[in-house]
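Only one protein chain is missing; all other protein chains are in place.
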Amino acid sequence: MTAAFGKDLLGLESLTGDQIRLILDTAEPFKEISERAIKKVPALRGSTIVNLFFENSTRTRISFEFAEKRLSADTVNVSAAGSSVSKGETLVDTARNLEAMRIDMVVIRHSASGAAQFLAERIQSNVINAGDGTHEHPTQGLLDILTLRDRFGDLKGRRVCICGDILHSRVARSNIWGLTKLGAEVAVCGPRSLLPNAIDELGVRIFDRIEEAIEWAEALNVLRLQFERMTAGYIPSAREYNRVFGISRERLDRAKRDVLILHPGPMNRGVEIDSDVADGPHSVILDQVTNGVAVRMAVLYLLAGGKPELAEAAKGGSARGRESGDRE
Amino acid sequence: MTTKTTTVLDARAVERTLKRMSVEIVELNRGTDNLIIVGIQRRGVQLADRLVRMIEGGEGVTVPQGSLDITLYRDDLQTVGPRPVVGPTYLPWELDGKHIVIVDDVLYTGRTVRAALDELADFGRPAAISLAVLIDRGGRELPIHADVIGKKIDVGQGERVDVLVAEVDERTEVVIVPKSAA
Partner (left out) sequence: MKPIVLRGGMIVDPSQGLNEVGDVLLSDGAVTACGRDIGRPDEVEELDCTGLLVSPGFIDVHCHLREPGREDVETVATGARAAAAGGFTAVCAMPNTDPVTDNQAAVGFIVRQAQRAAAARVYPIGAISVRQEGKVLAEFGEMVGAGAVAVSDDGKPVTSAQLMRTALEYARTFRIPVIDHCEEPTLAAGGAMNEGIVSAQLGLKGIPAEAEEIMVIRDILLARLTGGHVHLAHMSTRGSVELIRWGKERDIKVTAEVCPHHLSLTEECVRGYDTNAKMNPPLRTAADVDALREAVKDGIIDLVATDHAPHHYDEKEREFADAPNGIVGLETALAVVVTNLVEKGYLSFSQLVERMSCTPARIFNLPGGSLRKGGVADVTVFDPSARWSVDASTFLSKGRNTPYDGMTLVGRATCTIVGGSVVYRSGNPAHERERN
C-alpha cells in the first residue's frame, strides 16, 4: 500500500476532497485515545520527529508534541532561538543536517511562504507544514473542518464565513481550500485593505459588512488580528476594528439563527471577538483545540505508513506475517 | 490449481459452532460473573455480539461487551502502510480483576492477538485474559493459543481463510480462498 496522500502534508490546496475526508475519518478514533487513562498507543514507536519551529508558536507546537507522544514517537523540538539557525545557517543547510541525522519526519513552522515545500523537496523525510508564512496551515484548516463536521455532519452546502485579516492569514487559505473541496460555501469578511485583491477569483463570496456576514453564515471562523497590521498601516486602530468588524453578542443576537463560532487562537478578547461570544454557548473554540491533537495524530499516522519503497521491499515477506482472515 | 473457493462452514454451521463456543466460554469462566467479552475489529466484533446474545439468552443475565481496534498496536505500520480508517475501541469498564475473553474470527500468526494483549494492558490489569476464535488455521509465529476454538482447519501456505458475517458481508459463511485468487 502506498501513502494515502504522498510523502508530505504541505497544504490543503493539493489534496482532493476524498483525501481530506480520509484524514478526518482517521482522526475520529484518535479522539478516543486522548480520553483514555493511558493516552498512548505504540503506532509510531521508533519514529523520530523533529519539530522545527522558526517562528514562535506555543499552541501549535504543543498540539503536535502531544500528538507525536500519544503515538509513541520520539520527538525533538528545535526552535530558531536555540539553534544554529539564529547564527545565520540557511534553511537548506538545516535541512541537510536533519537528513544526516536520519530522522523520519519534520514538522516545520516558518515565516516564509513556501518554506515547507522548499524543505520537502530537499529531504526524504516526511514534512508536515505547521504554517508557512502567509501561505497555508493545513492542520489548522483540518481541525477547523473537523470541528464543523462534528456539528454539521456533511459540509456540503453549509455556509462558513472567515472573518478578519485574510491577506496575511495562512489559516484562511487552508480553510478556503479545504471547505470548498468538501462542498461548503465559503465567504470572507474584513476590511478590504486586509483582503487579497484577487480574492473573488478564489471562489469565495465577499462581505464588506460583518452584519451581512452574520446574517448569511451558519458558522464564523474569526481570525486573530495581528497587531503589526496596525503599525503597517492596513487599518487605523484595534478600537475601530472592534467597532466595525468585532463579533459581539448584540450582532449575533440580531441574526435569525444560531451561528457557530470558531477561532484559531490565540484570541484578542475585545478586538476581533468579545468575551461573551468566545465563552458563549455557540463557541466551539475549545473543541477546536481538542480536535487539533486528533487531526495531527491522524496526519502523522497516515504519513508514517507512507513509505512506498519500504512497502515494496516488504511485500511477499510480510504477506505471510498477516492474519489470513485479515480485513483489507 | 483451482480458483474456486471452498466453503468450510455455512451459515447454519457457524451458528451451531458459536452456540457450542458460548457454552464453553461460560464453562471456562465458571459462570458469567466478572466476564467481559471483547471483539477485535472488525469481524470479531460481530462474532462477539452473537456470542453475547447466546450467553445472555442461555443464562438470563447481561454480559458486558466491548470492542478493540488493534491497528495502532500493529508491528508492521512501516511496511504495510496505514489502515486508512481505524475502527473504534470501546472499553468503558474498569478491567481490573475481570476475566476478558477476546473474540476474533481467525487465529493465524498470533500477531493480532499479541497486539490486542498489548492494547488491553494499556486499559487496566484484568485477572485473566482468554482467547476464543471461530477458526484456528495454524501457522503461529508467536507462543499464543486459543482457549475456545470453533473449528481447526489445515490451510496451505498462501491460501486465505475468509470469515463472512451477515452484519457486514450480507451472508454468513467461512470459506478458503485458494492462492491464485487471493
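For clarity, chains are labelled A and B in written order, and residue numbers in each chain start from 1.
Keep this in mind: contacts are C-beta pairs under 8 Å (C-beta built on N, C-alpha and C of every residue); 3 or more make two chains touch, one makes a residue touch a chain.
Computed from a predicted model, the values in this text were never measured in an experiment.
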Among shown chains, those touching the left-out chain: A
From A:D132, A:D165 or A:E185, residue that would touch the chain that is not displayed: A:D132
Selected from A:R170, A:R229, A:H263 or A:R296 as touching the chain missing from the view: A:R170
Touch criterion as defined above, residue of A:L9, A:A73, A:C163 or A:I199 at the omitted chain: A:I199
For chain A, residues in touch with the removed chain: 13, 90-92, 110, 112-115, 117-118, 132-136, 170, 173, 196-199, 201-202
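As a working rule, only the chains that are shown with their structure count from here on.
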Between chain A and chain B, centroid-to-centroid distance (C-alpha), Å: 38
Complex contacts: residues of chain A adjacent to chain B: 1-4, 22, 25-26, 28-30, 32-33, 36-38, 40-44, 71, 301-302, 304-307, 310-311, 313-314, 318-327
Residues of chain B defined as touching chain A within the complex: 41-43, 69, 71-74, 76-82, 84-89, 104-106, 108-109, 111-112, 118-119, 122-124, 135, 137, 139, 141, 155, 157-163
